[in-house]
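First up is the structure itself, then whatever we jot down about it.
For this view, one protein chain was removed and the others were kept in their places.
Right, chain A next:
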Amino acid sequence: MEYVSPEGLRLDGRRPMEMRQIRAEIGAVSNADGSAVFEMGNTKVIAAVYGPREVQNRSQQINDQALVRCEYSMANFSTGDRMRKPKGDRRSTEISLVIRQTMEACILTHLMPRSQIDIFVQVLQADGGTRSACINAATLALADAGIPMRDIVTSCSAGFLNSTPLLDLNYVEDSAGGPDVTVGILTKLDKVTLLQMDSKLPMDIFENVMQLAIEGCKAIANYIREVMLENTKELEYRRGI
């Protein structure tokens, strides 16, 4: 199948190095300590953070740092045909683990000893790149909950189809079976916290693809930062003196 037309356009009309439209909104769940909705094109994810709060299961309590937990689930209506089991299958446990490890690396857990932080992410619409969207949403929600973090983590995917590197794959491109690199970076520190790849790539091409994904992460980070700053300013002026 042809994923990049001779004119250099992808199936959804994007250029190879073009990202889908992103939109973020803070404060979607009123009962949570922090929450956010993150959209990348047709992929839509909601994240809610509870905590730091008292550890529910005493035996899991850690005496010098916070316990971070994460649950990833997909809504029944998120995919083309309805999901039977929205969570608890092998794929979602793996993604929960990935998100947990990525977020734990950037939260300053030692500042909140003997407490727990719960991150719940749910996919409302799945159109490829849910993993990255979830990480971006979780970052926003954690910042909204006022949890101290080392840096902003953002994530973006990139692929390689028809011998062209493609940024931010959608569902059709993702299911083509080509290589799919998901990268998560700490933007200010310029460090990689997450790197996953399906199938194989030659070394030199891999470098290009990864560089492309990193550029994507940085673009997302700029946007996320804008959203957070706007939100902070709004809270401050509304509160008044």
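We take it that a contact is a pair of C-beta atoms (placed from the backbone, for glycine too) under 8 Å apart; a residue touches a chain by one contact, two chains touch by 3 or more; residues count from 1.
Here is the rule we go by: contacts and distances are computed from a predicted model.
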### Query
Which of the following names does UniProt give to the chain that is not shown: "Alpha-1,3-glucosyltransferase", "Mitochondrial inner membrane protease subunit", "Ribosomal RNA-processing protein 4" or "E2 ubiquitin-conjugating enzyme"?
"Ribosomal RNA-processing protein 4"
### Query
Which is it among A:S115, A:N162 or A:Q196 that touches the chain not included here?
A:S115
### Task
Touching the absent chain in the whole complex: find that residue among A:A75, A:M149, A:A176 or A:M197.
A:M149
### Summary
Contacts from chain A to the absent chain lie at residues 26-28, 30, 33-34, 51-54, 66, 108, 112-115, 143-152, 187-189, 225, 228-229, 231-241
